[in-house]
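Before any comments, here is the structure.
Other chains dropped; remaining ones untouched in position.
Going in written order, the chains are labelled A, B and C, and every chain counts its residues from 1.
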């Protein structure tokens, strides 16, 4: 771990295990095919992140194969090239200090809304609970510079949602840690699917703003252990 | 088991095992993602119910993690907070003495009908067999008081259906015991899916009322061992 | 095996094993939920059939749980009540001597076409290969007498298809043996799904009758080992 301060070695090892294990949730929840999709975690108290290497099969992901980058996306430790989406993850960590985990997938229903550049309307209590309103659409952005990261941050800053549908591309989700961001990725696909089915069926009835606010406030404070 | 009368200890232990095992049917039948969805059972001969704790992953559910509440939804035994839907389950047991099990999911097709506040019409012999007619829609109700429970009970009392689609929320099902309520949850999603596909395709042909009655009567008395 | 002639005991035992194993293909191919769906086999050289008992879970199906009936659907051997669809299977065996296996499911896409009482048009080479033309719709028939069996036989006699979509009910398939009928059940759902998707997308282009004939003839004579 040449480029990593010694006092962080143990934390980095734990995060590699956690991030490797969380990658298994992506195929398990039908969010990815082949090697698409990636999970990262911020290394707390540092300018580092742990992320999946590029183009590696989900069967071959191990804690040891995870790579560590700084918040400019430069490789700090690891034998493989980091995910080609590392720059976008790094941009989010640089500009949203409250974020501890980022996930990107091309999950089919969420990506279908992204292809139409339509936000997912809030007509389900689950959307109000988890995302506090509609799931917003981010700009069309090419890979290769800060465009994707900037598009994610600018869109999420104006929303209570932890998910953004990047135009013609797919969802990015954030969370307090990597597990919370994976949960958001699972939930946004489930919501995208249910609302797609509802739109096919007829006219989904939107939930009133006051009810959304009440559901969101309760869920943030009451749910879970 | 401090709050539970000694003569019920064995029954409660058996129900914890049964309810824990039945939770595995929810992901297996694609009715839930992450921690959404819950199964409960009435403890016969008492004012108690067994239910899933809140926000616990399906992989981590064990008989020991199940909690026991009274029929006001107050925790009687268990180390964790009960499911946030416990008040709705408890209301059903208080007002429908014939019910021995309750299930709640956000299964995608049933929830899509709920988002449109449209009942599922009876155009399949399987719907007539299992539910005796269309699957009704319940009112929009916020969590936090008796609204959801009351909405379930008022809707099911006017129907032969064991399933109700709560508006913008998702299905609740009831049964003579927890297994029967889980079966109803599996069947209502299958029916919701098939009828959604039929609606996309063209015009599903409704079944005559007399034929529905005949199918329902036969199925209640003849089917199974 | 009290009601079965001794010289058939070994054949019946083999068929029980085969039919029990083939039932596992139904959930594996997403053709059934809970206990819906059943497979039967004719006992060659006799007026007997082997079928699934009623209302038994797919996890609990074993060769020993299979039941034997005569071709009037009367139980000849076994500890459980035969499937409630036994009369329909028996009618097919009585009237179609070339049939060695029958399968019934409520697979969702095929049943959606059945709910709309629309035949599945032949716009895929796979449909021409396997079924020689469109998949026909059978009449609406109530369970309890010969209506379902008669509807199946009358529809299939006028078609090259091994599958019929019984109105508002679901698909029945036939085959030279039970495995062939299960294959037809798997294929008809796959075809029903692809043609449903094609209809949602636009206008599926039908295949010319001469090409259908040529594909069907080749597949019957050339395919397989």
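By definition in this document, a contact is a pair of C-beta atoms (placed from the backbone, for glycine too) under 8 Å apart; a residue touches a chain by one contact, two chains touch by 3 or more.
Note that the coordinates shown come from a computational prediction; the quantities given were computed from them, not determined experimentally.
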Subunit number of the complete homomer, 3 shown here: 4
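Criterion: only the chains that are shown with their structure count from here on.
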Arrangement of touching chains [line / ring / star / complete / other]: line
Equivalent interface positions on chain A and chain B, same or different at half: different
For chain A paired with chain B, centre-to-centre distance based on mean C-alpha positions, whole Å: 32
Whole-Å separation of chain centres (CA-atom averages), chain A against chain C: 45
Multi-chain contact residues (two or more partners), chain B: 200
Footprint of chain B on chain C - complex, ascending: 33-34, 36, 53-56, 80-81, 84, 106, 108-109, 111-113, 115-118, 140, 142-144, 167-170, 196, 199-200
In the complex with chain B, residue positions of chain A that touch it: 29, 123-126, 183, 186-187, 190, 193-195, 197-198, 200-205, 207, 211, 214-215, 218, 222-225
